[in-house]
Every structure is written in structure tokens, then in C-alpha cells.
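Right, one structure below, let's go through it.
Every protein chain except one is present and positioned as in the full complex.
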Amino acid sequence: MSVPVKEVPFAGTVPSPKTENEGMITGNWRTRRPVLDADKCTNCLICWISCPDSSVNQNADVVSFNLKYCKGCGICNEVCPVGAISLAPELDFED
Amino acid sequence: MGVKKRISGCVATANAVKLADVEVICSYPIRPYTGIMSELARMVADGELDAEFVYGEGEHGQLSVVYGASAAGARAFTGSSGVGVTYAMEVYSPISGERLPLQMAIADRTLDPPGDFGSEQTDALCCRDQGWIQGWASTPQEALDLTLLYYRIGEDPRVLLPQYACQDGYFVSHILGEVDIPDAAQVKEFLPPYKNHHVLDPRNPQIIGAQMEPSMGPGMQYQRYQAIEGSRKVIEEVHEEFGRIFGRKYAPWVEEYMTDDAEVVIFMQGGHAETCKTVVKRLRNLGEKVGLVRLRTFRPFPTQQVRDALGRFKAVGVVDNSVNFGISGAAGVLLTEARTALYGLGDKVPTVGFVAGLGGEMITHDEFYKMFAKLKEVAKAGKADKQSYWLPFEL
Partner (left out) sequence: MLEEIKSIKKAPVEEYYVPGHRTCAGCGPALQYRLVAKAAGPNTIFLGPTGCMYVANTSYGCGPWAVPWIHAQITNGGAVASGIEAAYKAMIRKHKTDAEFPNIIVMAGDGGSADIGIQALSAAFYRGHNILFVAYDNESYANTGIQTSPTTPYGAWTTFSPAGPVIPEGKKLMPKDLPKIMAHGHPELKYLATASLSYPLDLMNKVRKGLNANGPAFLYIHAPCPKGWSFPADKTVEIGKLAVETGMFQLYELDGGEYKLTYKPRELKPVSEYIKYQGRFSHLQPEHIEKLQQFANQRLKEVGIEAVAAPAE
């Protein structure tokens, strides 16, 4: 079904997003969810810098994951030098 | 006030580009339009024009450079001829789709058929459906004026479309004519600075040219259709204002020459129309009721105005300086356009095509006499025995 002309962006131009692109939410792609063992996390930020989807958040003590966009690729788990991240099947979670 | 000089079409265009105070120019050599760029290069070197003069790596690169420049908010200019025009083909549609009102001068040239590089309108006409404003100048004066007119029309916020300002290679681009070069103050009054709202500026970040899903495709094309349809009103207003400021009045769509009581006319565009005028004048002196209708704006095509103009004659000859291979019997682009405009008038206005001046040949006085003779026959018989005639082989 064609989008009405008035809803088509003029000149193919749209405003840039500021902090996230809600036109493409990818969290529902995930089949495995990263889970952090906060006791092990040293906050070295290697997982943060290695995430293609900018979905590891920096916090004061330990990192957290942006599950709205995390695709579950598992790079964070692979690069973590202390084994603080594991991947759990997405269907194990209620939300 | 302005100054009068005898200059070529190329130099006239370059003067207009200087008066438009462009920021970015992108060059690449190909005859015959090269004369525009070498004149602009001189102006930049001599300090007459403050612009970035970028050496394009080819015509595709030229159009890409001005695409970027226009998207960044600059007034940009480029140009080409012949196979250079078609080499850049990829970039024309995104430029008009992204509504970037840059300008390209085309001094036209045949498309390597092979081995020939004389004047012919086929190159620019290949690009006719890309959503650009397009028309032909017939004299160096008009080449200068077209550049100014087109920047103003294209940059109008109601239009925002790029423009092909065309002139016949050699016959206009390299012929000297008296040109009234307006002064900068007049041009400033006519052509305000270029302003576009969707530009690349980190203070107001925008995404230009994102991929769309097919459901947005029809709407994207419809917007461009609305833009070029909407330009018709602007084209008329801007021509009116041009006449007021510069004192040169152009009919925006078709220019009529000795048509008042004419029975047969020739319909054409570009510099060869000047030759045709001489023939019309001589035939008039002999008492023949002949005239000329010259098309000034090709895109948007003034269908109604052409219909109104041509619908009143007993026969119309459409002179095509282009090829349109494969349309049965009708070998030029303008003939198909004219027929579309006249559709429904049926036998009332028999229309016949003349393909002439291809590959850089002159269209001679003798050929125009032959065309008018044929048109008299057609008018008398009320129909033509052929759809079109190739000169000099078939007439």
C-alpha cells in the first residue's frame, strides 16, 4: 500500500536521530541475551567499545545492556577478559 | 547599467555565471562547451569571480561535485557536451530527487555515431525525463539570460529543481553575437542568494537520501512531478520579472515570429531557428503566409501553450535536430512531443517532421525553403504522405 504523498519525506530528507534510531528497533532479533555477572565485571569497557550496536551502556561501577537494540551477537561475551558476560536463551526470560 | 559586447554563447554563459556569483564550479574538458569553463577559469584566475574551481575527473565526477556542493548550501555550476552529458547520467536523478537547484550548461553535440562530434540536440534530449528544468537558447544573449532565469526559477522555494541551460554547440556556443551584459546590481535584484533548508550542516543534522521502502516510491516520484508541474507558474512569473528588471521580454514558452496570418509554420528550438527566421522573412517578402514558432522551454513541456499556438495553422513542420530511433516514421524527439500536444486535433492540423542538421551540419536556407514548400503541399492536401522527412536524403 503506497504511503500518502504528504507522509513521504520531502527530498528524501529526514531529521537525524539524537541518541537512538527508533525507526529500526532491533532488540527483537535477539535469540541469546547477554547477562552480566556484576561481581566479576572490572568495568574495563572492552565490551562497550566492541559493540557494533552501541548497546553496552557505561555506568558508574559496571556495564549494562541496552536490550531495546541489542541483537544478541555475543561479541561482548567473546571479548570479555574476565568471563563476566554469558549468553542465555532469550526464551528463558519473561519480558 | 550593463555593457554591450560582441561575444560567443560560451562567453555569454560564463558572464552570467559570474554575475550569479556562484561558489563552486566543476570543469571537465569536452568540445564545444569547454569555452564556458576556460572563460570561467580565466575569471577566477584574474580575480573577477571568487569561486572554487574544481577540476572534475570526468562528467560523472563533475555532476557529483556540484551535487555535494549544492547539498552543502552553495550555488554550483557545471556543464558538458555530447557523450559527456550521457556519461554523467547516473547522477541526474538523485540531484532532482534531492531537490538540489544546481545548474548545468549543455552546448550540445552528437553522441559519437561514431566518429562525429558536431552539434546536435540528442545529448541533452536524452536527459529530458530526469526532473530538470530544460530549454534552449538561440543566441548568445539568450544563453546569458537563460542562466540567470534558470537559477532564479530552480532556486525558487516552490520549485527547487536543477536546470539544464542548453545552447546548440558551435551554432550558438561559438558564434559571436551582440550581448547586453547586465550590471551586478541588476542581477542582485533579480537573483537573491541561494537558500535551501535541507542542507548538510552539523548544527542542524539531517539525513539526505536515506533508502526508502517501495511503498514510499510512488510518493517520492509524485513529489517530483508536482515540483515540475508547479514550476510552470513560477516560470511565467520569473520571465515577467526578468523583463521588468532587464528590459528584455521573453515569451516563457513559445516565441512566435511572423505568425499572425500564417497558414503554415515551422516549430523548432535552438539556434537554427535564427536561420529559419531569415527564410521566413524572405518568403513573406514574396507574399507567402509562413511563420515560425520557437519553443523556449522544453521541460516542463508547455503542452497547452504549444497546442494553442500550433492548433490554428493549416500545416505544421516540426524540425528536429535530434534522433529518436525506433518510433515508426517519426525520427525526432520534438515531433513526438508536438504530436502529443496536438493530440485530438486530428486531421485539422497535419503535422510532419523534418530531421535536419544532424551531426553538426548546418540547416541551410535552401533546406528551410524545401520544408516550407513541402508544408504548402501538406496544407493543400490536408495530410502528409509521410510522417517525417530526413534532410537532405528525403527532401
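Letters A and B mark the chains in the order given here, with residues in each chain numbered from 1 onward.
We adopt the following convention: a residue touches a chain if its C-beta (ideal position, glycine included) is under 8 Å from a C-beta of that chain, and two chains touch if they have at least 3 such contacts.
In this text, all values refer to a predicted model and were calculated from it rather than measured experimentally.
Across the entire complex, the residue among A:5, A:35 or A:79 in touch with the chain not shown is A:79. When the omitted chain is restored, the residue from B:186, B:206 or B:336 that touches it is B:206. Even with one chain removed from view, chain B keeps its contact list with that chain: residues 23-24, 26, 50-52, 54-58, 60-62, 64-74, 76, 90-91, 94, 193, 200-203, 205-213, 216. Mapped onto chain A, the footprint of the missing chain covers residues 9, 12, 14, 16-26, 29, 44-46, 48-55, 58, 66, 68-69, 71-75, 77-79.
The criterion applied here is as follows: only the chains that are shown with their structure count from here on.
Centre-to-centre spacing of chain A and chain B amounts to 53 Å, using the average Cα coordinate of each chain. Taken together, the chain B residues at the contact with chain A in this complex read 97-99, 160, 198, 205-210, 212, 215-220, 222-223, 226.
Here chain A touches chain B in the complex through residues 1-5, 7-16, going by the rule given at the top.
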